[in-house]
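Mind having a look at this structure? Questions to follow.
Removed from the display is one protein chain of the complex; every other protein chain stays in position.
After this line comes chain A, so read on.
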Amino acid sequence: MSGKSGLHFRENAAQAVQDKSLRDAMRNSTDTFTTKRTLGMASLPIEEWRDRASGIRMKVLDSLPDYIERFSASAKAAGASVHMAADAQAAREIVYGILRDRSVKNIVKVKSMVTEEIHLNPYLEERGMSVVETDLGEYIVQIAGEPPSHILAPAIHKNRRQIGRLFTEKLGVDYSDDPVVLTGIARRVLRQEFLKADAGISGANFAVADSGSICIFTNEGNGRMATTLPPLHIAVFTIEKIIPSLTDLPTFIRLLPRSATGQPLSSYLSLIPGTR
């Protein structure tokens, strides 16, 4: 994973398959995910839940403009501001505009694939803002200057020895390849970032039309820190994340963590309705 442009996928992939430690790391992680998922799904009516979830998604997609209206009205009633972006450039400009108007300098981020896709971090950094990823895997790839390689496990391509060397080089700490030690180092560094942040940016796993709330699944507590500690929270998400009602949420709560990591529930499940 060289961090080169994704526009040369075939060349990058051809080079990456020659990297033995990368292949080993990917294989280990994939095997772990697959096994956990199989165990997490065993003896549950998963297919029935998936059909129900798919039905909810199709219902929303069939009347998407209505649901966008409903979500916007509910979110505004709960005190949030709602902005619509037609494309990536519009989304970057809207986010930057909000941050600039509030003189934001330091931003903490919760893992969000859509902000990766629209290249939000470099856009904000080029305009003088500091952006720190707070999910451990995202933090690792950010300080390595690489894009995430997996939507659930951004640093899936790195083994603990590589991460140990990276921390020594970038953070000036003593070398360790003990995951507990490495996590402790990241925790101490990130704690300072949370405390000095003027804004938190997250994505959303779901946006609930009837309550105007957004829902985030995380395992590290960084999602809750980044959305509650700084005075400003911006959630960037795509319109197909909308579900009709809070009563639809349990179907997805059952499916998402099990399907992703095999967990019956992620460590943190945050429902954020408008302003506090």
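In the analysis below, a residue touches a chain if its C-beta (ideal position, glycine included) is under 8 Å from a C-beta of that chain, and two chains touch if they have at least 3 such contacts; residues count from 1.
Everything below uses one rule, namely that contacts and distances are computed from a predicted model.
Chain not shown in the complex: UniProt lists it as "(Fe-S)-binding protein", one of "Branched-chain amino acid ABC transporter permease", "Innermembrane translocator", "NADH-quinone oxidoreductase subunit N" or "(Fe-S)-binding protein". Touching the missing chain, out of A:A13, A:M58 or A:A86, is residue A:A13. Residue A:R23 is the one among A:R23, A:R100 or A:R188 that touches the chain missing from this view. Touching the omitted chain from chain A are residues 9-10, 13-14, 17, 23, 27, 31, 34.
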